[in-house]
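With one protein chain removed, the remaining protein chains of the complex are shown where they sit.
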Amino acid sequence: MSMDFKEPTAIYQQIADYGLDQVLTGNWSANERIPSVRKLAGEVGVNPNTVMRAFDFLDREGIIYNERGKGFFVSTDGKAKAQSIRRQQFINTTLPQLAHELELLDISHDELLALLNNPA
Amino acid sequence: MTSFNRFKLLLLRTWQLSPRWYFFLPAVTFLGINTFGILVDGSDGFPRFQDTDEVFLSPSILLMLFTYASTISLTIIGVHLVSRHFRNDQLKTDSLTLPVSNKQLYVMLLLSCFIFLPFFGIISNTLIFGIVKLIGLYGLYPRWAWMWPIFSIAVLPYMMIMIPFIAFALIQSKQTILWGLGVFAAGAIIIATIANWNPDFMNSVNLEAENIGQLAKLSDDVYGPTLGTDSSVGISPFFATFSNGWSTSIFFLLVTTGLLLASGWFALKNREV
Partner (left out) sequence: MMIININKLSVSYGRGEKVLDQLDLRLDSGSITALAAPNGEGKTTLLKAICGLRFPDSGNVNVLGFEPGKRQARFLEQLYFLPAEPNLPAWTPKRIGTYYGPFYPNFSDELFQKCLADFSVDPDKMIGKLSFGQQRRVQLAFALAVRTELLLLDEPTLGLDIAGKDQFRRSLIQATEDGQTVIIATHQLTEVEPVLDNLLVLHEKKIHSQLNIGQAYEQLSFTLSRQEPKPFDGSYGRRVPGGWLVVKNDYSSGNAHPDLETLYLALTEGKLKLQEPQTTL
């Protein structure tokens, strides 16, 4: 029986996550060119194919697009799409994990709300 | 890259691969050998025995000394080169993965032995000549003259043993050990053939009459027979032949060089780490 809710985070997923973060925070803004695969790979010290895989994922999800010969750019609706992916992740992964923790620690929903409003 | 630059690099690499004492060893050896010859001063600049007026260190004898010194130096350097550069995995790796062909690498290693050696040898010998002359002014007695014959019997076997030793140390792979043996045997046979069956040939190319046998005789005359040497010809006809001046010197140098060349070449061609 597996009890751990830790998300599997392969390196390419970590990079994809980083990309999502950059788009969400606006560091990479719409229609702006993002760092090249080579540059990012060299900067992080990760195999370029791994970075390419992450970019492929972001491309498939419509967050970035490839302009032949120029590189990758953030889609116009990239931020909205990134947000929806993150929301899905939150609902699918973080929430059940939170619910599980709340149950284990016997924290009521009211108590949680109060804590969220007045963080310790 | 031009070939000159490449040569420059190889030379530098040679210098870098060789410990500094390689280049001073010949000088030290000369010093050691010539110390025996600190005798007396002659009017023509060559040291002489005081009571006989015979030239003790004639040019041919000096050349022979030079050969002996070279041989000893080469042998020591060769053995050291083997133990240091070829027995040490790291250095071997370093030398053998450098993009240099076997030929170039081999030339490079030989340079370690040859390039700086005569240079320092000549400088040191000139120096020692001066010292000999200076000491000669004070008229020191030739009390070491009897060492010459011993030296002559010591050097040849020494060479005979040490050269194949270098060869064997260099050659570690099975196939090439036979080659090394072959080369050594061939060299030995050539020497023996020429020396024992045709001593006239050796004498005919001899440019000067000076030889160690005569020195031994002189020594015996002064001190009486030492160590059972035959006062007429030195130690034995075989060694006496070899103690002749120029021809022997050149011959020894050729044989030494040849053996080193051959064994080194086979060794490099088949070397692994």
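The letters A and B name the chains in turn, as written, and every chain counts its residues from 1.
Operating definition for what follows: contacts are C-beta pairs under 8 Å (C-beta built on N, C-alpha and C of every residue); 3 or more make two chains touch, one makes a residue touch a chain.
In this text, all values refer to a predicted model and were calculated from it rather than measured experimentally.
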| item | value |
| --- | --- |
| Touching the absent chain when the full complex is considered, from A:12, A:57 or A:72 | A:12 |
| Residues of chain B in contact with the chain not shown | 1, 5-6, 9, 12-13, 16, 88, 90-94, 96-102, 104, 270, 272-273 |
| Touch residues of chain A, complete complex, unshown partner | 1-6, 8-12, 38, 41-50, 53 |
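Rule of thumb we're sticking to: only the chains that are shown with their structure count from here on.
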| item | value |
| --- | --- |
| Rounded Å distance between chain A and chain B, as computed from the means of their C-alpha atoms | 77 |
